[in-house]
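Okay, here's the structure, questions in a sec.
A single protein chain has been omitted from the complex, and every remaining protein chain is retained in its original position.
Presenting chain A:
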């Protein structure tokens, strides 16, 4: 609705055709001042796409105007317009420009055309432009430009010798001009050098491949797709084809940039540019090597030296990523062992620099781009997942969606348990990282301060304290270590409780429920078709993994970081996942009966972990039957019955002196339903349940209870109790209704679904799934 209103508004907020024509005329008129031209172009762009546009590049000689007009034309979203602009710009580049005009304004237009519609240029044009780009890259002037004559008083230009360009550290340059060359004033061709390098990567990606006749049939390249024959220059020397020549000049340029990046800049901001240039240079070298493998050997040795130069310098950490990517792409070809590079990247960098948000983002992108690396369980990549989570723990808001994409690649049968613990302790990790940073910032004198015999007074003291040291080390580990899990992280969690309110910890805690849900989805592999094929070697999570997870789930519910909202959310997720797991594998109710009975027998659990308890109780009622698992004996059912009955008794009894333990009405309803279901399967229990249910009326009407619960909830409980009681008066119907047979084939499922709907509806009415109960 809002979109329709906005559309109506925009339809009205148009300029009529006459005004548009006028704007175009003013834009193109040579008499208009520049400011007005800029404004006209801005207005026309804002209105695009515009049907009344008659603008075209054809008659325009002035390159500045061409730039303005192109910006309007390229905003139209019309492929033909884009191509026309591209053609015009290339023609302007080809011919000698009129006096006073500069090619400076043309290259960015070309770059934009390239990104919008690469097919706009013919093969021949690509060659022509490639040649010019190569010249601009390599042969820019190595002398500084002259100051623009300002006119006015001192109108006679002083004839001064132009000074040579310098490097960023002040030394006189001894090689060709690059973006890292410094001058007081710059010449035209030096500006062109900057622009050429700035668009070089995209140009090579688009057009740098072997000379191909794919894009435009009008091209003059060899019809069969082979490279055009090399031109013969006057001296008889053989010149390489333009694209090959551009690759060569580009490679040299990148090598020079890498050398220049080792210099210490006089101006601090130039240091940042050096690093950006380094990253760009390595990326371009990677592209060149992909396009022409003859460069690989040269590049490999060169980049290995670069890597050893920068790997110890934290300020160059971001440049390690394209270097690693290069080796991932090419080391096989060069038969080079680059394991040390990956090891350093995945072991040291995240541990030291997790707090750098840009590095964190790029590192995770790197992992996503190379996700196939994580499928090999023994590889350094997969083993380092605890390190990767540090990025998320510290920079949660920007990285959570990236981790949602990445997590499935980290999960496998051998990592699942450890990752489960890690996810539940993610906010703890954030707190621990905070302590680690603060401890590192302490002056050396304070670091040894803590008295090892006594208890640490603050988290910071605890960091080095023997009581907590190993726990911290485990939490902050860089490699997967499932066997090294300390006895319990409970003391550490308690210690870190003082940081539970810190904003960063809270932000991290908010990401955990999402990741937990994803975790279970992947681990249970419900979507078999999509994931099984992409996950080499991963089997459907077998029974033992699911059982382990259920046991851990119940255990960990007591051992969570003390943030109330966090615990509530985690319980909610764990509860519903528990129900799903029981549904997937009902056998676990029998196999893990001890643990489940222990959990469901504790009244405190129904109060503090209501979501988990309720879902568990529901699952017991739903799936504990001989039709789901042959081993489910009458004794089993009776044991469960008695345990749950005791709990229900505890929470519904009315003691005059002690207060009734209050719990969610939903829990009461589910318990009643579960007991009824169990009784329907072991009919000796029916009298006990019926008696119990009949007492519910007294319960809901007692004053102690009416003050705690609201009227609708109590009424709901009473209705439920009555319905269940009535159902139990017809035991065979109850058994049928409350334990539908397990369908084993699709056909049977369909048959069962078409059974008398009335009975189905009775079932639904009597005990819908816990999630839909009114609370």
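Please note the rule applied: contacts are C-beta pairs under 8 Å (C-beta built on N, C-alpha and C of every residue); 3 or more make two chains touch, one makes a residue touch a chain; residues count from 1.
Criterion: contacts and distances are computed from a predicted model.
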{"item": "From \"Cytoplasmic tRNA 2-thiolation protein 2\", \"glutathione transferase\", \"Zinc finger SWIM domain-containing protein 7\" or \"AP complex mu/sigma subunit domain-containing protein\", the hidden chain's UniProt protein name", "value": "\"AP complex mu/sigma subunit domain-containing protein\""}
{"item": "Selected from A:136, A:176 or A:197 as touching the chain missing from the view", "value": "A:197"}
{"item": "Among A:111, A:459 or A:489, the residue in touch with the chain that has been omitted", "value": "A:111"}
{"item": "Residue in contact with the excluded chain [from A:55, A:75 or A:388]", "value": "A:75"}
{"item": "Omitted-chain contact residue, chosen from A:398, A:491 or A:601", "value": "A:398"}
{"item": "Which residue of A:20, A:103 or A:179 touches the chain not shown here", "value": "A:179"}
{"item": "Residues of chain A (touch criterion as defined above) contacting the omitted chain", "value": "3, 6-7, 10-11, 14, 35, 38-39, 41-42, 45-49, 51, 67, 70-71, 74-79, 82, 105, 107-109, 111-112, 115-117, 168, 179-186, 194-195, 197-199, 201-202, 267, 269-270, 272-273, 275-277, 279-280, 283, 318, 357-358, 361-362, 365, 397-398, 401-402, 503-504, 507"}
